[in-house]
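With one protein chain removed, the remaining protein chains of the complex are shown where they sit.
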Amino acid sequence: MAVTENLPSPGHERPIGFGRLKRKEDARFIRGKGTYLDDIRLPGMVHGAILRSPYAHARIVSIDTSRALAHPNVAAVVTAKDLETLGLAWMPTISYDTQAVLAGDKVRFQGQEVAFVIATDEYSARDALQLIDVEYDPLPAVVNARKALDPDAPLIRDDKEGQEDNLASPLWEAGDAEATDRVFAEADTVVVRDIIYPRCHPAPLETCGMIADFNPKTGQLDIYNGNQAPNALRTVYAHVAGLAEHMIRIRCNDIGGGFGNKVPIYPGYVCAIAGSIVAGVPVKWIEDRSENLMSTGFARDYVMHAELCAKNGRITGLRCDVIADHGAFDSTAQPTKFPAGFFHICCGSYDLQASHVQVKAVYTNKAPGGVAYRCSFRITEAVYLMERMVGALALEMGVDPIELRMQSFIRPEQFPYETTTGWTYDSGDYEKTMRVAMDIADYEGLRREQAEKRARGELMGIGVSFFTEGVGAGPRKHMDILGLSMNDGADLRVHPSGKAVVSISAQTQGQGHETTFAQIVAEELGIPPEDVQVRHGDTDRTPFGLGTYGSRSTPVSGAAVSVVSRKVRDRARLIASTMLETRPEDLAWEKGRWYVKGDPSKGAPIEQIAAYAYSGSPMPEGMEGGLDAQVIYDPPNLTYPYGAYIAVVDVDPETAAVKVRRFIAVDDCGVRINPMIVDGQIHGGLAEGIGIALMELISFDQEGNCLNSSFMDYLIPTALECPDFELGQTVTPCPHHPLGAKGVGESPNVGSPPAIVNAVIDALHESHGVTHIDMPCTPARVWAAMQGRPEPPQ
Amino acid sequence: MVQTPAPFEYERATSVEGAIAALKQRGSDARIIAGGHSLLPMMKLRLANPEYLIDINDLDELSYIREEAGEIRIGALTRHVELLESELLARHYPVFGDAERVIADPVVRNRGTIGGSLCQADAAEDLSAVCSALKARVVIRGPDGERVVAMDDFHVGPYTTAVGDGEILTEVRLPLRSGAGSAHEKVERRAGDWAIAAASAAVWIDGGTIADAGLALSAVGPTTIHVTRAEELLRGSAPSEELFVEAGEFASADCSPVPDGRGPVDYKRHLAGVLAKRALRRATARALHQEA
Partner (left out) sequence: MELNVTINGERVTRDVAPRQLLVHYIRDTPGLTGTHWGCDTSNCGACVVLMDGKPVKSCTILAAMAEGHEIRTVESLERDGQLDPVQMGFHELHALHCGFCTPGMLMTARALLDENPDPSEEEIRVAISGGICRCTGYKNIVDAIRWAAEHEATTRQEV
């Protein structure tokens, strides 16, 4: 079902390779023919629904399922007791903790799963939830990360042997404390801030769910699940369910947004699988929006204390101390050796002399999670911290915030640059990118406008953020999740017709992989992208890999596809040399064909080479027939995209309402495979940043009730809150990536919140003396800051 | 999946009298449904569980905006979008356009009705403040006939109105007087959200003096706050910025906001005052332009 017909100008440019190529996957989506989870109906399918705890912390005294079981359309009601017999009452998390699938002894967060109903239809399943009687004995709850460490705080994880407090993970430390102390002692300016990155939520438009279909005759478990890491999860399910991986097939089909929310394994999945194994029919479970907001993987919730210092006009040192609120179970997803993710990249884009970072994680009576929402494994928190601190330092020093950054940037000649916390940044020319942003924004013009407005009592703010992040995890030596190394495969087969199929382990949830990965093959082999099918989303038909999150698709799978394409190209060269009766070294390549050096009319286009490879004609010595290759790519390092962002806000002096008037984003993600798609990713992430900076918040009252469990109270920006984004780019290729490309999908969410908050402070600093405010910058919270009483969010 | 209501029975009314009869017959387990964008969400969350729904969407006789007997009369089934697009209202009472532009979103406005919004009686509901400021009266019809009720008597408490069991709100009546100017000001956390606070103001200016004034607030009390002290201050005075400021101070003082996710008490009070002042300022500017 092509969409290229009916276009107004059929001669439209269609690059073969990199460039602005319209998306192949659009064809089904614009017709409403996507296949999302809830679109799948299987014969005999039944429906699951989850009963959830109204309490944040309570003992379960009793569960009476009799009334629910009496409902004519209810097939089963599953509780922890039933799962215990299957050994499934608790499940392992990606962080080597355990999480209750269904609560048995007690509930530990509001919304926690208590029972699973299976009924013939969804309406009945929902009705049946009200027929389950649970008696709770409420316990005091703790929903504040600092209070969770009080000696008299209620003990949440009394299920863990030896657990005597609410500390979730051992201290993570990076940098050099002593060297940092020395640098601070010598500094001429020091700023100190307590900065909170509040709990927010990725809230993809399609909620999480699964269809589990166990065939008792064959022992095959078919799973439909919108998940960002299907191969890795298959291995986990194999372990948990006691099945071989080849007996489990996970199909993702179309996913309505992921943003990290669709990485973890949720109790509903395990219940659906268990239900199907026991009942022998397909079981569908899809959560509603309140379940999504209350129980699935949230993001951030970092309580940070930071100090930044400068000497002679340059930033010299950073120290920070963080409490990470992980919720009731530790289910963050990050490489094993990095329990605080990549937070220690908070050293930022600056040539610091020393830094020291400490992170500890605590349990609270809130939903589990923390690593999600385009965070690049906690880089959103890291960049927010550093860029807010640089803003604070500039204020303290009375210098322009861009000028301070320019003085402190890592210089181009210093790359590859080893940071004080152990990262090796690959490439960068920061000043150039910053200047492009200043040009697009007309920075000097903005400062003039600001001065004029100030004179009239109008509050306009200009905020800056410059970030470097590390994406594309990662080298197998350092990076694994649950012991599975973060390497991804690519299989490429060129068919006799010369058209190709490339199978990848990356898992799109809207990133345009069906187009961009075809473009990589097109760039390397000259096969038009419409003739390259990208196969993904089916563990039976794709190579092993760790999937899509942390902006790793281009850095890892993109590299894999490039390398596998080059392998095919090299094989094609050998075949061509036989076809053309010359030596391989006498052949040169131009996109789409090998030709004889010095005699370009004598050549073999790739389709001919493919046809030849499958025919009976003689192959080169020692080579098998066919034209295909397989690769597993082990990245030598992360890639380090960076960007310069400038936000312009207006604050109403009386109502304190904040409007983002302009947002300028200049990103450098190395070589851009499809600029249209890159720009689209930036737009989307900037909108998320506006949401986080101004309105998104998951908060709790003292009893642990979640106050933002619907889209009436978890506010997401509409088209009216987003300006017409102004984008620019610089291209500084990645030296170690075969295409010179870096990841980019998360950069806009990483870089934008600090720019916006810096802008709000900039608007209010001179008139109201504001030097700090925490997100979200709602009118009420901004007004409190203007009165001199900024408060952290609940 | 999306949350779903508990089971109920359903019938479509074919006349107002029929709807009233059905309400009487079914008793307190029955609810009228019009646009449904207040009731259905509550039913889906199982906060409301009527056993019987009487759908009045076919009652075209309740859908109108017309000038009659020195009033603008609006049928209860008139949709928000119709109020927004009404030239008659734009000409006489642009406060409706101001409010409608910030009520929910354009898609919801295609369904929601003025009757439904007023009867939902959420304290944050914008049209309640608009009607209060305009000195509207509403017509309530029941098995024993019709009665006309002033807005102050209509708003009884949170989510509670003077519409009794077995009765239906059928019409909203706005007095038409010369020299009118009106405006609605609202601040919300995001487009489409309920108000953190909102103010509706109306002035009727005669010979340079404010002959009458209306000022009402949304979202800063258990129901719409009718700021009578401000109206007394304004009546008989010449409009001035100082006057609006003082009226705003009365608005701040005379409301009773509660703290919640939208804001704490002090901010809401402050906001009520600012918005009252701004609404009065704009209403006056409109009135004077009209006079000219």
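So that you can tell them apart, the chains are marked A and B in the order they are listed, and the count of residues begins at 1 in each.
What we mean here is this: a residue touches a chain if its C-beta (ideal position, glycine included) is under 8 Å from a C-beta of that chain, and two chains touch if they have at least 3 such contacts.
What you see is a predicted model; the values in this text were computed from it and never measured.
Although one chain is not drawn, the whole complex shows that of A:Val190, A:Met676, A:Leu707 or A:Val731 it is A:Met676 that touches it. Residue-wise, the contact with the chain that is not shown comes from A:Met712, picked out of A:Ala70, A:Leu171 or A:Met712. The chain omitted from view is touched by exactly one of A:Asp254, A:Asp426 or A:Asp762, namely A:Asp254. Although one chain is not displayed, its contacts with chain B can still be listed: residues 1-10, 12, 33, 36-37, 40-41, 44-45, 53, 55, 57-58, 81, 104-108, 110-111, 191-192. In the full complex, chain A touches the hidden chain at residues 3, 5-8, 22-23, 25-26, 28-34, 36, 38-39, 123, 202-207, 254-257, 259, 288-290, 509-512, 676-677, 679-688, 710-712, 716, 718-720, 722, 724-725.
Throughout what follows, only the chains that are shown with their structure count from here on.
Chain centres here are Cα averages; for chain A and chain B they lie 44 Å apart. Across the complex, chain A meets chain B through its residues 38, 122-123, 126-127, 130, 286, 288-290, 654-657, 694-695, 699, 707-708, 712-713, 715-718, 720-721, 778-780, 783-784.
Those residues of chain B that touch chain A in the shared complex are 1-4, 6-7, 46, 105, 187, 189-194, 196, 261-264, 267-268, 270-271, 274-275, 278.
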